[in-house]
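So that we are looking at the same thing, I have put the structure below in structure tokens.
== subunit A ==
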Amino acid sequence: MSGTPLLEVSDLVVHYPAGKGKVVHAVEGVSFSVNAGELVALVGESGCGKTTTAQSVMRMVHSTAGTIRVDGRDITNLSAGELRPLRREMQIIFQDPYESLDPRFKVRDTVAEPLEIHGVPREERDARVHDALVRAGLTPPKLYLDRFPHELSGGQRQRVAIAAALALEPKLLLADEPVSMLDVSIRAGILGLLDEQRRAGLGILMITHDLSTAAHYADRICVMYLGRIVEEGPAKEVVRNPQHPYTRALVSVVPKRDPRLTTQPQILKGETPNPVAVPSGCRFHPRCPVAQAQCRTDDPPLSTARDAREAGHRSACLFT
Partner candidate 1 sequence: MKRRGPVLQAVLGEWQSRIGLAILFVTLIAAVFGQLLEPYGIDQQVGGTLDPPSSAHWLGTDGGGVDLVTLLIAGARVSLIVGFAGAAVAMVIGGLVGVLSGFFGGKTDAALMRVTDYFLVLPDVPLLIIVAAIWGRSLQNIVLIIGLIYWTSTARLIRAQVKSVRERVYVRRAQALGASNTRLIFRHIVPQIAPLLIANTVLMVAQAIFLETFITFLGLGDPSAISWGKLIENSFKDDAVLNGAWWAVVPPGLAVTIVILACTLVGQSMEDALNPRLRVGHLSVRRFRVRPALRERDGA
Partner candidate 2 sequence: MRRVLVVLGVAVTCTVLTACGGGSATTPTTSSGSTSPGPVAVKEGGILRIGTGNYIDSFNPWNWIESQSGMAMYEIYPALVQYDHDFKFVPDWAQTWETSADGLTWTFHLQSGGQWSDGKPLTADDAAWTINTSVKYKDDATANAAVNVGHVVSAAAPDANTLVITYDKPSATVLGGLGEMPILPRHVWEPLDTDGKGSGLKKYRPELHMPMVTAGAFTIAKYEKKGTTVFKADPNFYGPKAHAQAVALTFYTNPNAMIADLKAGKLDYLDQVPFKAVKAVSAMPNVTVDKSAGAEFTDVTWNSNPKKKKHRELLDPAVKKALAMGIDRQRIIDVVFEGNASLVDSVVGHVAGYFENTNLVPTRFDIAAGNAALDGLGYTRGADGSRVVPASATEAAHPMAYDVMIPTSLDYDGDRTFQIIKDGWAQMGVKVTQVSGGDSTAGYAYETGDNCDATKGTGYEKFDIALWDWVPYPDPDQQLSYMTKAQWCSWNDTGYDNPAYDALYDQQSTTIDRTARKVIVDQMQQMLFDAQIYTVIANEVALSAHSNAWVGIDQKVDAYSKTYLAAPHEA
């Protein structure tokens, strides 16, 4: 894991107007990187800014501040035209496989579309579509080429979406909740497929709210709360040795498969505050079970956690 990271996000800030002169602080100073052959999971509850972060990386929303580098190149302020060739490098798959395919496109057309957009010659396309389908586990491809999305199962659809994303042989893949809409029984297949691509050298940024999935498949986990990364580190380390009080609570309430493992869930009161009115100091302090007076005023930076057992385990808490 040396050299230039595939994706490097530093101090990303995204604000939206919320009407009446108010501002949604969707993302507030987020930094992380993804290397080739690495799967990084952005984990958090809805409204924490993880999807906005991913969308800014794809330049689907405009960032307010900060830089986004892909393969060392700053893409933050590129125009749509300048960006187009770079889009070959990074692809995205979405949460809803029912929605992410144009119902009027056959599998062939869906997978060929990125090739078409990026000017891959017509005669090459068939072969590349074929390859992409094989890589996505849709074999034999000819069984699927002429089907419409409604003729496919949810898992197959997500595989088509992945095939389309892989067709251009990108270096970076963003996966926005890739399995949350799928039945449990087939999730592992899709995640396994992503894992395979990662091992083949693809860098993957996965957005998820499911800590169990993240723990299982990610190399590193970034836990987000209200527009910030509050904890970051190797996946297993973060889950088994959470440092930030928010991560601790989160891990404690994830239902465990084993009914005998009934740890006392540490349930936080209330709900995540509105990102329009971000609390002062540590943004977690109003809900934090261990908050102290200092937390109201001081906004802790992400720094190496005190009880970290592995390198790169950082947490944004004054007291851990």
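For anyone wondering why these and not others, all candidates are chains of the complex that A comes from, given by their letters.
Keep this in mind: contacts are C-beta pairs under 8 Å (C-beta built on N, C-alpha and C of every residue); 3 or more make two chains touch, one makes a residue touch a chain; residues count from 1.
Quick caveat, the model's predicted, so the values are computed rather than measured.
Here subunit A is displayed by itself, and among the listed chains 1 or 2 from the same complex, it touches 1. Contact residues of subunit A toward candidate 1 in the complex are 58, 60, 83-84, 87-88, 91-96, 99-104, 113-114, 117-118, 146-148, 150-151, 161, 164.
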